[in-house]
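Of the protein chains in this complex, one is absent; all others appear in place.
The chains carry the letters A, B, C, D and E, assigned in the order they are written, with residues numbered from 1 in each.
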Amino acid sequence: MYWEIEALLFVFLIITALISLYIKDLLAAVVTLSAFSFISALIYTVMGAIDVGFTEAVVGAGVTGIFFVVLIFQTSRRSGD
Amino acid sequence: MRKHKYNPIILMVSRVVSPFIMIFGLYVIFHGHYSPGGGFQGGTLLAAALLLIRLAAGFDIAQIQFKRILGTPLGSIGVLIYFGTGFLAMISGGEFLNYGFLPFAGFTEAGLRALGILMVEIGVGLAVMAILVAIYDDLLEGYPHD
Amino acid sequence: MLHNSPALVPLLLLSTAISIPVLAIKKAKVAYPLAMAASLLSVVISCYNVFRVWGNGPLTYHFGGWFPPIGIEYVLDPLSSFIAVVVNVVAFFVLWHSSGIQGREIPGKSVPYYALTLLFLCGANGIIVTGDLFNLYVFLEIFSLSMYGLIGIGEKQAPVAAFRYLIMGTIGASFYLLGLGFLYIVTGSLNMADVRNILPLVYGNPAVAAALSFMVIGMGIKMAIFPLHGWLPDAYTYAPSTSSALIAPIGTKVAAYVIIRVLFFVFGVKFVSQSLPITDLIAWLAAIGILYGSVLAMAQKELKRMLAYSSIAQIGYIGLGIGLANPLGYIGAVLHILNHAFMKGTLFLVAANLRKRFGHSDISRFDASYRKKLPWSMAAFTLAALSMIGLPPTAGFFSKWYLALGAIDKGNWVFLAVILISSLLNAVYFFRILEKVYLAPPPAPAAGENLSPDGEKRKGSLIGEEEYSLMMPVVILSFSLLLIGLWNANIVKEVIQRIIPLGM
Amino acid sequence: MTSPEIYSSTIPLYAVLVSLIAAPLIMLSSRHAILREFWTLAASIIKFSLVFMLLPGALAGRIAAFTFWEISPGISLALKADQFGVFFALIASGLWILTSIYSIGYVRGLKERKQTRYFASFAVCLSATIGVAFAANLLTFVFFYEILTIATYPLVIHKETKIAISAGRKYLVYTLTAGALLIAATAWTYRIAGTLDFRAGGLFGDASFSPAAITALFLLFIGGVGVKAAVMPLHSWLPAAMVAPTPVSALLHAVAVVKSGVFGVVRVVGFVFGPALMHQFGLNIFLATVAGVTIILASLLAFQQDNLKQRLAYSTVGHLSYIVLGAALLSPASLTGGLLHIANHATMKITLFFCAGAIYVRHHKEKISELDGIGRVMPWTMGAFTVGAVGLAGIPPISGFVSKWQLGLGSLQAGEALPLAILVLSGLLNAGYFAPIIYRAFLKTPPVPYEHGEASYAMVIPLLITALLSLLLGLNPDLFFHFYRLAAAVSGSILGGIVP
Amino acid sequence: MKIVNWLLLISFGALLIYASLGLPNRGDGDAVMHREKSPAGSWGASSYYIRNAYRDAETLNMVTVILADYRGYDTLGEETVILTAGLICYLVLRKRRTNRDDKKPLKAGADAQT
Partner (left out) sequence: MTDFIFGHYVYWSIIALLIIGLYGMIFKNNLAKKLIGMTIFQVSIIMFYVASAVKWSATVPVLDPVTGVVDAAKYISPLQHCLMLTAIVVGVATSGVAFSLAIVIYRHYKTLDESVLMERMKSS
């Protein structure tokens, strides 16, 4: 357990979360969201939950990201907010 | 998407990488007993491998690899494997999912449980793979693919 | 096999649901018989369970052979077995009815539709019988997801309604999960009975209060208790008629059951009514909700939408009964779960019949010809409406009766007044429809119709309607309202009074 | 004090069920008018005989009781044919026979639509009325009371005109509100007393109350039963409901519905609260005031009405309050008089309504101002009308006099002079608003000669019978049905707990 | 409406902070949930799993054992959830052969008018 890393990652996590909510280009938001998921996977791993981290990396950064991209291609890329 | 061709480099890379991801996914499923991982992660990796081909090569070519119509039934079969394992234990006299009652000779009870876990993980892997691919296909429904 | 009976109902529904896509891959026609068979069997097994519980006391079932708190436990006590029977019976009738209407509303998709329906029921049954808080969450998700799906396949606006419900529902489920997280951290257990034993030792902890609030808010969203009801009207209105007939009687009731379970059987009556008076809050909100729902129901022009608002009011009754936190209120709430399931089932099925026959369910276009074309459905509607109003000897009267007794016991006259006023409001909006259906002359009456009314009208009126599968469930459901009303004392004494929570 | 002997009997059950069974039979035979009318008549006669079979037992102090099953823990759905119940059931079922005959003539004469629904609702109404009469506890009472409400609704809106529908709405609003109040009152009573069984002299036993609580409870009860009894601020549905066909007005608004209301008032006063509580908290004074005001105001309002049925309706409102007044005074004679007035008013008012219906069917006249000289072409009808009117004004030897006499006696017994004054005044007013009708009918010459004479036999004979009955009951209140003995026994049991 | 939402959000946060004050310090091995026995005397599930996972199922990864064995029923439910999602996507998204009203705006307009 390295709490310094953890704290640093948390800062990144909150920043990516805010960016992905505020950015108007949805594709960029989704990429940021993938980064968010990946950072959270790292945090899980730091906290000792390797299984959860693994899953989150595969699912959050991978599959959900792909689904999001499909959604955006099926709809529109611009967002009003 | 009919107009622009798929990028050959991406296609090439995907075709090379995809089998390795699959093998890794299988490894994760079967090695879940000893290291982090298991059915769900492995299944997702398998699905990722399939999705990679679908993304890179287009929908129609990917049908050769994994037919779209298979998605839901295969997922059902995956869940049925899980359910069947539990049910097998149940009709062998135990409770539902009590792997200790699985009717296989030559195992200790703990060994039976390990076996049951393996069977279950396979079912999970299959289901997750099939359904994630199916969801992807459904989400692309109506998109003008070639 | 029989010792497995507590788990059999969800498992049966689950296995049928997951085998339907496999078995029906070539012949979509088998989906409906399979679903019906599963539903019928689930009714039989849950009835069997009730009798076992009456005979032997509460049953438990340990999955994987692990005893709680290690493993997951199913608990069948008189309450859960009773609610399970209610849910399964209503679902059976709705499924029976759906054969005549599903093909029209959701053409070519019977396989996933019936699979989803069974998953929905499986989720409901799982929630009801489980004794494990996290398992409840998992089945809640099965339940809600299939509900989103069933709503989302409706009319053009349905996906929007379903999406909003999904957002709200996810917030609700996540709140539940969050509350459960707090609860687990301070108690270290997920089993309801175990948590019940540990909680008195940690009552002072703020996390317990927060856990309670989060769980109740989360479930309140699913139950659509007053300020959290925003998703309900659209969802019920735009969903396909068969889905709304399935969701309206079952969906919110299951959440209400969970609230009862969590409040009284996990946290304990004393804690929720005295240490942290959350039941008072629920009761007041429910009382507002009753009036709000009734008033808005009066303003609606569309039958399904009106029924949706009336659902909000009726859920308020259940909430009020829970919030009173005394035995009579509790009896009223549980009885109203039963009554409302049957009443709303009937009403929504009639709305479905109307839509099938006339293509709309617009109240302003109703007239007396509707009754002549659908005499039995309309008779059933009348009976259910009288029951909603709460006229004896229909079932609706008795839940209000117990609620009124409970309100008097608590000494709260406002609640009593709310109960009475709302039945009058119910009367207003139901008699508005009945008046139209029985009295409004058809827009362009045929010349000879009024002169020989008796001969014309009576022709074949015993059958009258097109299909038995559309008529029989409605008639049986509505007729059972009378039976429930007349024999409610048995239900109360045999079932509900057996499991009045400790400390009430 | 001897407690009455209670024996288990299914007769009360059958008495309730007869017409309930008749209703589906009537519906099934909807295409055969004769068969339908046969069912109605058969049911009414059987019902009356069943009730009559209970009379000797009731007179001897033996009470037939029947209990179905527990309808809610601790409360059973139960019927009990005590003297009061038999008294009321006799009136209702007896008059149903006459009304049935009359109805047949009426609906045939007017070629009414939807006769099936009409007769079926009628039958259900009567079931509910008998149920109200025989209800052994408050919950059963509420049950039948609400069924009565719903079953009457189709009769009120029978004509399906706009006015009829709005009258139906008004009726529902009033009665359903009343039902809700009654339910609340019942629930409250149950929580206080722990029982809902009617008991002569009050069912609360020695429960203690605060004055505010008991006043509120009493108000709830009066709000509940007072609407059907048309006590003054709650009466306005009754004149509105006069749009219904005349037999309906006759039976339901002179016999079944409104009398269920006053029956309920007496039940509440005598069998729920009891004289002791009424006196202790001054509730009787309140009730008597309301009744007195209603009597006077209703009589005054009756003057204004030109529509014959409306005038009769206001007269009904006034006369119902006689009964309420009798109950409120709580002296032996006043109670007896009030109860007797249930019977007497029923026979007299039904005569009047029958006459109004006969005039309407034969001559299509509804307004009093159009009735000039009608007595010359309809001598029998108007003769009967005169008998009824004279009786309502309280002039001997018609039965109205007997009950008024008793009421007056009762008010003296209670030591109050004001009620007596009200009675006298209202008698004068009654005479005042009936006299012009009779005057017009017999003494004025018709502007246009009437085309028809008397109505059909099916209509004239029942109204002659009721007129005769009023006369005979005036001469001997104990005739045939022992109304006097029953009423005296009931008042005795309420006041002294003594059952003769 | 916005203000109400903000208030809800703020109260949500406040409730969470309040609740977090009651939580044991993170990483504290003596917290209730990590104990061998719960305060009421029943087994502490978590430590039971750690102690007995290998003995019961000959599997090193405790999470796998819990996932598939101790709480296997949850995992079955989880699989069902994802199957449900697949079915819903099928149900909602697959085009119906008979219904093509999104390609016929005229018909939709006609519907809207009625």
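The definition used in the following text is that contacts are C-beta pairs under 8 Å (C-beta built on N, C-alpha and C of every residue); 3 or more make two chains touch, one makes a residue touch a chain.
In this text, all values refer to a predicted model and were calculated from it rather than measured experimentally.
Across the interface with the omitted chain, chain B contributes residues 34-36, 38, 40, 128, 132, 135, 138-139, 142.
The missing chain lies against chain E, touching residues 2, 5, 8-9, 12-13, 16-17, 20-21, 23-29, 33-34, 36, 45-47, 49-51, 53-54, 60-63, 66-67, 71, 74-75, 77-78, 81-82, 84-86, 88-89, 92-93, 102, 108, 112. For chain A, the residues in touch with the chain missing from this view are 1, 3, 6-7, 10, 13-14, 17-18, 20-21, 26, 29-30, 33, 36-37, 40, 43-44, 47-52, 55-56, 59-60, 63-64, 67-68, 70-72, 74-76, 79-81.
Here is the rule we go by: only the chains that are shown with their structure count from here on.
Chains touching both chain C and chain D: none.
The mean-CA centres of chain A and chain E are about 18 angstrom from one another, to the nearest whole unit. With centres defined as mean CA coordinates, chain E is found 23 Å away from chain C.
Averaging Cα coordinates per chain places chain D and chain E 65 Å apart. Among the residues of chain C, those in touch with two or more other chains are 14, 18, 21, 63-64, 112. Residue positions 51 of chain A each touch two or more of the other chains.
Looking at the complex, you find that chain C touches chain B at residues 1, 4, 7, 11, 14-15, 18-22, 25, 61-65, 112. Contacts from chain D toward chain C in the complex involve residues 30-31, 69-73, 75, 77, 113-116, 142-143, 146-147, 149-150, 157, 160, 165, 168-169, 172-173, 176-177, 179-181, 183-184, 187-188, 190-191. Interface residues of chain C facing chain E in the complex, by the touch rule stated above, are 14, 17-18, 21, 63-64, 66, 68-72, 106-109, 112-113, 115-116, 119, 122, 126, 134-135, 138-139, 141-142, 145-146, 148-149, 152-153, 156, 159, 182, 184-190, 194, 197-198, 201-202, 205-211, 213-214.
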